[in-house]
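If you scroll down you'll find the structure; I have some questions about it.
One chain of protein is taken out of this complex; the other chains stay put.
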Amino acid sequence: MLGLALTILGAPLVGFVIQFFLGRRLPGQGAWLTVATIFASFVSAVVIMASQLGGADPFHISWAWFDPSGGGGTPWTVGIHIDGLTAVMLVVVTLVAFLVHLFSTSYMKGDPKYYLFFAWLQMFSVSMLVLVLADNLLHLFMGWELVGLCSYKLIGFWSEKPAPGNAARKAFITTRIGDLGMVVAIAAIYMTAGSFEFSKIFEAARSGALADPWITIAGFGLFFAAMGKSAQAPLHVWLPDAMEGPTPVSALIHAATMVAAGVYLIGRFMPILTPDVLTVVATVGAVTAVMAGFIALAQDDIKKVLAYSTVSQLGYMFLGLGVGAWHAGLFHLTTHAFFKALMFLGSGSVIHACHHEQDMRKMGGLLKKMPITGWTFLAGVLAIAGLPFITAGFFSKDAILAGAWHRLPFLYWMALFGAVLTAFYMMRLFAMTFLGKPRDQHVHDHAHESPASMTIPLLILGALAICAGWGAWHGILLNPEIVADAMGVTATGFKTVGDLEFEHSGLVAAMAITAGVLGLLGGLYVFRFMGGAALDRLKRPFAGLEKVFHRKFGFDELYREIAMRPAYGLAKGFRVVDEKGVDGAVNVIGRFARDTLAALSGRTDRRVVDGAVHLVGWVPRVLGAGMNALQSGRVRFYLSVSAGVLALALVLGRIL
Amino acid sequence: MQAWLDQLIREHGWLQAVPAGLVYTIAIVLACKLVLVFVSVIAGETVWLERRVAGRMQARIGPNRVGPQGLLQFVADGVKLLAKEDIIPASADKIVFLLAPIIVFAGAFVAFAVLPWGFGLVPADMNIGLFVILSLTSIEVVGVIMAGWASNSKWAVLGAMREVAQMISYELPLGISALAVVILAGTLNLTDIVVQQEGAIWNWYVFRGPFAFIAFFIFATAALASLKRAPFDLPEAESELVAGFHTEYTGFRFAVFFLAEYAGMILFAVLASVLFLGGWSPGFPVDLTGPGMRWVGFGILFAKTLFLLFVMIWVRWSLPRFRVDRVMYLCYKVLLPASVVCVVGAALQVLLGASMGDGGFAAWLMGR
Amino acid sequence: MTIGLMHYLVVGAALFSAGLVTVLARRNAVAILIGIELMLNAANLNLVAFDRYGPGGVRGQVFALFVLVIAAAEAAVALAILLNVFDARDRIDVDAMTNLKG
Partner (left out) sequence: MKLPDLTPYIAPAVFYGLAAFAVISAIAAATAPKIVHAAFGLMAAFFGVAGLYFMLGADFVGLAQVIVYVGGILVLLVFGILMTGKTRSTLGLEEKPKLLIPAFVGGLFFFGLLLALHGTDFAARAVPPDPQPTTAPIGRAFLDPEQYLLPFELSSMLLLAALVGAAYLARRRRT
């Protein structure tokens, strides 16, 4: 097991080092190397998952890193922890990363920094794997920050243009704000539990060493960090801007690495989250889910729609976690990883085919031109909309909704409404892109199906988007008992996980099914069959709302007003104070000194001071003439004198 | 050796009258003489071998008059050189001029003391034998530069500077690639290194993993270069520098340089055999530690040495000379990084081997 | 008749003094380096001798090896500097190096 774990981490790490330093000189710029290494990771991850699902005990190993007390204390450790949750995360991360690598070999072709892209892609995967495999908070934090760094490099990959650079900075700074919470949480936990190790932390929570208020502070801190990483309102603003990065990067960020980190963090720390924290988690998730759904409705950029749908789906995951159906939240993370990666890669394929045109208003009717992309994309759309019984998304979303129904009915209604929205805007996206008549003949003429290295990942992910949920019938995938066993804990303050069986029957499921189908059909009708004039008529009453949605509820403007403008204003104010106030005062004093005091002092100066100065100057000149001989700059002379004096001291010291 | 001497003293009563220290001293001196004579003879025969092989490669016969097949040619050459006038250039720095050949000779010959010729056939079995050889061969450098400077001739100075730069540079990959074997073996003792290679042929270090395999070729190349053998013979490129640092030397002193050069060849051939090619191990399991069998081992090692010597000669008469900047390029940008990679790789090999245990890689991967 | 610590220390002192004389007597910068190397060697000899006659362990030898490293670094850098000085001044006489402006 250790070997497998080290292979998972080590293969891509070696790949990164080789690719980073030698990639340019390798044949094919080394892309095949990174694909191969990540594939090795994937295979190892599958083996690990198989053994975990087969009921193997959790694996844990740790090494002493260093002793912060300088000796005698408990050393800080680094280590590897593998349980059911880890195993599933490993498979998801490595699979999506592998497919994204494969996809990129064609998508990035011809880019001047081709090899570098793969190097950072590889490092991104490594960072996420470090995070997932960590057995303690500090180690996890390293992975956490590495993920942030790599996302910064990748979002800003085309840094010669200003927009990606700004987006990268925005992502970095926004997630860093969230990380404040992480630091606070780490401090709170280490202070009370005395260890970073997960098992020790949970032990401390059970035994009461980690208690209020610190446990609540730690919980909120962790969730704040997760909000930044996983783009929950109001820290979601960076994620849509991150679309400036290359599309495979978006797929990786949205499906497997960056945003999954936050969900994983909360999932991992379920045992120490108090009911208060969980309520906040659920509420933030539900609000985010609905809000992002509205925004997605009004976007025209294909990647922006997908980005907001990710924010929305992440909201669902947090809702699931927050209402205690945490296996459902993580299950949704898994299925979402598949279909969201699918749709991002699909959109990448579309963008690639349309010569980097991203505006949906210029697309349309692409299904015939790009059958594989189109049909697999449809699979993704159906999955995210939760088409009952056959798609993976249905099972995971339904599980979340069921959990919410049991715990916080109000949030359930919000989520249900969000589900309608989701189906609706996703159908809008699909209809505008693939159905109907081409809106821009020029773009349409250029469109063509992408090469095999791009469509194969799409096919694999399409199959997964449909099938990944089927195991849920039998409770195989992410079976709550297995996961709970593996983690050896249950969520505190809640019904045990076992009570939250998938409840596909009954009212809840019926409503969820209705919501999904309603949204899909509505979207299809409105955007496929209604036609331009009728659509405009339909839209008219909602013009004001659409504007609000299109402006993304004004978060960016809000931040500009409350954060950036005050900062600029403050700076401007300081400048005024400096120029007018301080300089003015200095000038007044200076004028007084020049006109009045200087005249007076000038007279004194010439008589009294100069005389004294001349006297003072004369003495050192005479002395200096003597010393000059000593200060010759000749090293040997200095050395002779010092050695001679030392020798004399030695001799005299003994004799006297 | 001391044990053997003690036994000798015990068995022969008359020796007991002599102080033990004196016996030891005399024995050491005799052993030194023996090695010296032996190596000198081999070196002389290597000269003969070189000339014969060169002759064959150039479709001529080579020396075949003195002794059977010309085997005694070196004696004749030696006599001729001894009989020549011993010239010391007028503007030379006499003391240094006279000291230089001695230092070169000493540097080349002292190292033979720690070479294991067979199990127990080691004049001085030191636990850091390899390090001794590497450090003693670096003494030769000083002798070369002394000779070049003392001759007060521009050819000699230029040749000496080129040679010294080359020898010092190639000492790095030489030592580092040998280190790969040391890491695998876990010892600097040459006897122990050979003992670890006994048994089947894949126990030879050259076949123990990719790093040692590469290290062997680095070692061989670096050894050629630090011996100033073609294709690295720029310091003595006769078309440019007459004869390099020993341009001004004649007669006996020249013979000493000449002999030292061939002694160096033998030294490195033996060392390469010992480090990489299993020393006296024939490549299949056989016990060569018995009193008589040692000499069989000696014969096997000697055969390997002869083979390597032949390869050196072969290379010399086949390849053209390098350009001077290419020589340095090869050393610093190719061999040195490659040898470092070999050492790191060998270390990893040892580490992984230790952590993998018996089941090998697959078992390790699955956590057994 | 045994050789004790003091024997080695006296040899070290003699070597050190010889190095000192070299440094003081020579004008050529390379020769001064020679003197410095002599002094370092004397110190090293003392370290190893203390190690041998001290409480055991290899502390003294380790220090001697560190001194060796420093000496190598020092010689390399010093000679590089001297070559630069030689470039600028055509001589490496330390008495001539009384100002740094090249």
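Each chain gets a letter, A, B and C, in the order it is written, and its residues are counted from 1.
Rule of thumb we're sticking to: a contact is a pair of C-beta atoms (placed from the backbone, for glycine too) under 8 Å apart; a residue touches a chain by one contact, two chains touch by 3 or more.
This is a predicted model, so every value here is computed, not measured.
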{"item": "Displayed partners of the chain not shown (whole complex)", "value": "A, B, C"}
{"item": "Contact partner of the left-out chain, one of B:L8, B:L22 or B:I87", "value": "B:L22"}
{"item": "Touching residues on chain B - with respect to the absent chain", "value": "17-22, 25, 93, 95-96, 99, 126-128, 131-132, 134-136, 138-139, 141-142, 145-146, 149, 152, 157, 161, 164, 168, 171, 188"}
{"item": "Interface residues of chain C (partner: the chain not displayed)", "value": "1-11, 13-22, 24-28, 30-31, 33-35, 37-38, 41, 44-45, 48-54, 56-59, 61-62, 64-66, 68-77, 79-84, 86-87, 90-93"}
{"item": "Contact footprint on chain A, counting only the chain that is left out", "value": "640, 643-644, 646-651, 653-655"}
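Rule of thumb we're sticking to: only the chains that are shown with their structure count from here on.
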{"item": "Separation of chain A from chain B, taking each centre as the mean of its C-alpha atoms, in whole Å", "value": "60"}
{"item": "Chain centre separation (chain B, chain C; CA means) in Å", "value": "32"}
{"item": "Mean-CA-position distance for chain C and chain A (Å)", "value": "57"}
{"item": "Residue numbers of chain B (touch at least two other chains)", "value": "none"}
{"item": "Of chain C, residues touching chain A in the complex", "value": "20, 23-24, 27, 32, 94-95, 97-99"}
{"item": "Residue ranges of chain A touching chain C (in the complex, touch as defined)", "value": "632-636, 639-640, 643"}
